[in-house]
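Shown below is the structure under consideration.
Of the protein chains in this complex, all but one are displayed in their positions.
== chain A ==
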Amino acid sequence: MEGQSGDIAVTSANRKCSAVTGSARKIKDNAADWHNLMMRWEKLNEEGFDVAGNIVNMRLTHSRSDQLLVDESSLPTSASSTLWQPTGGAPELQDECCKLQNVINKMGVVVTKMERLMTSQRAVQDLEEFQFGPEGRKFPLFHSWNTKLFEESSRALLESFCQELKLKQLILQELAHTVTSDLCMVFLSCWLHQPFIPPQTRLMLEALLLETGHRPL
């Protein structure tokens, strides 16, 4: 893409795009990686939401029939405690839980990659300090951000996703053991709305893409 920019009018934006090397190259690639990882996360989130929904449906139908059986067994005349069959639907439930585990594992991989991006960003920053001293380079690598800002935004993004991953892991642990429908709903709600990924995350990504020239100004 950069190679064919010869016929495009050279502006400060795309001139830098066309031949970025060194730290700028690294930062620009990182920004692209952030974008791809976040897209991947979104896809996994949707996938996981469907599975989590299935788990909740299974749990709730089961607990409802359990409830009926418990009611029955509470009658003194019936010896219906033997009717309670925990294995009914258990393999399917197990299946769905494995699927969800799988999704979360993949999300874990995404977060690990994000951590790597963060490390690389940190290294760029360290290199700059080594080259230019503690106040960094005089001229920004792209439009206006100094290198520190890239590191800070990476850190904020990483924190959001780390926290969200923890929440999702907790949901995975609890979801299949939850019988109250309200709590199930809250779990699903958490999964869907991703409370630890605020709207600013998206804005930050866009800012990153804008600054590095992935998005035209």
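FYI, a residue touches a chain if its C-beta (ideal position, glycine included) is under 8 Å from a C-beta of that chain, and two chains touch if they have at least 3 such contacts; residues count from 1.
Here is the rule we go by: contacts and distances are computed from a predicted model.
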Hidden subunit of the complex - UniProt protein name among "Adenylyltransferase and sulfurtransferase MOCS3 homolog", "Sld5 domain-containing protein", "NADH-ubiquinone oxidoreductase chain 5" or "AFG2 interacting ribosome maturation factor": "AFG2 interacting ribosome maturation factor"
Given A:Leu60, A:Cys190 or A:Leu210, the one touching the chain that is not displayed: A:Cys190
Residue of A:Asp50, A:Glu174 or A:Glu206 touching the missing chain in the full complex: A:Glu174
Residue ranges of chain A at the interface with the undisplayed chain: 163, 166-167, 170, 173-174, 180-186, 188-190, 193-196, 198-199
